[in-house]
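A single protein chain has been removed from this complex, and every other one stays in its place.
A, B and C label the chains in the order they appear, each numbered from 1.
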Amino acid sequence: MARVVVDVMLKPEILDPQGQAVQRALPRLGFDGIADVRQGKRFELEVDGTVDDAALARIHEMAETFLANTVIEDFVVRVES
Amino acid sequence: MARVVVDVMLKPEILDPQGQAVQRALPRLGFDGIADVRQGKRFELEVDGTVDDAALARIHEMAETFLANTVIEDFVVRVES
Amino acid sequence: MTSRIGVVTFPGTLDDQDALRAVRVAGAEAVPLWHRDRDLHQVDAVVLAGGFSYGDYLRAGAISRFSPVMETIIEQAKGGMPVLGICNGFQILTEAHLLPGAMLRNNHLHFICRDQRLTVENAATAWTADYEQGQEISVPLKNMDGRYTADERTLDELEAEGRVAFRYTAGGNAADGYGNPNGSLRDIAGITNAAGNVVGLMPHPEHAVEPLIGTGGTDGLGFFTSILKKLVSAS
Partner (left out) sequence: MTLDTVKHASGTPDAEQPWRELGLKEDEYARIREILGRRPTGAELAMYSVMWSEHCSYKSSKVHLRQFGEKAPENDALLVGIGENAGVVDVGQGYAVTFKVESHNHPSYIEPYQGAATGVGGIVRDILAMGARPVAVVDPLRFGAPDHPDTRRVLPGVVAGIGGYGNCLGLPNIGGEVVFDSCYQGNPLVNAGCIGVMKHEDIHLAKASGPGNKVILYGARTGGDGIGGVSVLASETFDDSKPAKRPAVQVGDPFQEKLLIECTLEIFREKLVAGIQDLGGAGLSCATSELASAGSGGMRVELDRVHLRDATLSPEEILMSESQERMCAIVEPDKVERFLAICEKWDVIATVIGEVTEGERLEIYWHGEQIVDVPPRTVAHEGPVYERPYARPSWQDALQADDANALPRPADAEELRAQVLRLVASPNQASKAWITDQYDRFVQGNTVLAQPEDAGMVRIDEESNLGVAMATDGNGRYAKLDPYTGAQLALAEAYRNVAASGARPLAVSDCLNFGSPEDPDVMWQFAEATRGLADACQTLGTPVTGGNVSLYNQTGETAIHPTPVVAVLGVIDDVTRRTPIAFAEEGQLLYLLGDTREEFGGSAWSQVVHDHLGGLPPAVDLDRERLLAEILISASRDGMIDAAHDLSDGGLVQAVAESCLRGGKGARLVVPDGLDAFTFLLSESAGRAVVAVPRSEELRFTDMCGARGLPATRIGVVDGDAVEVQGAFGIPLDELRAAHEETIPGLLA
């Protein structure tokens, strides 16, 4: 069993009202000094067997076609150590 | 400017309907060998100045009281390199 | 013989019964279609109804678009079969890349349910011929992820080709349904593909086909009478 993480974030040019709402609330809660907040998704995949290059390539494809919508989102795939 | 990432995931014992829906869809899309999927949130915070221990402690508190709902979620704070 | 219009039920589709009713009210034969079934049962057109297919999990429409029925619909839509995507159906159409752009969380981050004023910008599609260009109509709107977005180039292209089918009408009171309800770029409420057979929009014309029910108007009926006329004249 190995864990692969896929992080999906809205592209920088896309308005992220969730992140903005968080950022706007921070000063009210007494937290200053945060210049920007973006909110995205994190997927934790438990993979059967070992994660070799072939497996990673498949997960990359899965992220590209399914986990992220590349019209609006970027993604990163990493093997969790 | 430094980037701090807060990952928020549902606690393991809490039902994650989103992750389950994703996992159930995978075989249909031709992706096998994924034993489990959990979906959580990823916050990217752009922090003014340097991220010292005091700043990290503050962000930790922010995550605990605001970014995560600790009744049902766990979180991890990390400085992005 | 009247035309057969199919309405797809995915797990979590909610407005399929309403869409079937709207098809009937317009005088066509309503045919329920099932997501696992590749066969479209000789329908002449398809409505992808509103709701929360697969709970809107991952992204609205993201899981449904991979269902067996969609494989056939995608193929036939490319061949000219009329397809109308309402709300979740619109989201499925963008996820399936039959229509450009994507739908994002409303800018106020809430689900919104209200009467909505729309301006018909393109009265030449398969689903809008019974309206006048520039006509204002009122139909219910209800969604969580209704903010239309696309990159600038795509938006310019849509405008230039007259493919913005509906815009949120500006200029009046929000209480009367005017204004952009969710931050959609360029006030876009619905678009069409270049051929005019595939149309998607966020508001719900199928909820505005009978007096008394819903908003109490029949402004949405035109979608269903438009397609019926088109199909009848083609046959």
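By definition in this document, a residue touches a chain if its C-beta (ideal position, glycine included) is under 8 Å from a C-beta of that chain, and two chains touch if they have at least 3 such contacts.
The shown structure was predicted, so the numbers you read here are calculated from the model rather than taken from an experiment.
Asks: What shown chains does the left-out chain touch?
Replies: B, C
Asks: Looking at C:124, C:170 or C:213, which residue reaches the missing chain?
Replies: C:213
Asks: From the listed residues C:14, C:74, C:129 or C:232, report the one that touches the chain absent from this view.
Replies: Within the whole complex, the residue contacting the unshown chain is C:14.
Asks: Out of C:113, C:170, C:195 or C:234, which touches the unshown chain?
Replies: Answer from the full complex: C:113 touches the omitted chain.
Asks: Among C:101, C:140 or C:190, choose the residue that contacts the chain missing from this document, as touch is defined above.
Replies: Per the contact definition at the top, the residue touching the missing chain is C:140.
Asks: Can you name the residues of subunit B that touch the chain not displayed here?
Replies: Counting over the whole complex, subunit B touches the hidden chain at residues 10, 13-15, 17, 20-21, 24, 69, 71-72.
Asks: Which residues does subunit C use to touch the chain missing from this display?
Replies: 11-12, 14-15, 17-18, 21, 50-52, 54-57, 108, 110-114, 140, 142, 144, 175, 204, 206-207, 210, 212-215
Keep in mind that, in the parts below, only the chains that are shown with their structure count from here on.
Asks: What kind of graph do the touching chains make: line, ring, star, complete, other?
Replies: complete
Asks: Which two chains have the most contacts between them?
Replies: Highest contact count belongs to chains A-B.
Asks: Hey, how far is the Cα centre of subunit A from the one of subunit C, in Å?
Replies: That gives a centre separation of 30 Å.
Asks: List, in ascending order, every residue of subunit B touching at least 2 other chains.
Replies: 22, 25, 29, 39
Asks: Could you tell me which residues belong to subunit C and also touch two or more other chains?
Replies: 58, 66
Asks: Considering only the defined contacts, which subunit B positions touch subunit A in the complex?
Replies: 1, 7-9, 19, 22, 25-26, 29, 31, 33-49, 55, 58-59, 62, 65-67
Asks: For subunit C, which residues count as touching subunit A in their complex?
Replies: Touching subunit A from subunit C are residues 58-59, 62, 66, 94-95, 100-102, 104-109, 149-151, 183.
Asks: Looking at the complex, which residues from subunit B come into contact with subunit C?
Replies: 17-18, 21-22, 25, 28-29, 39
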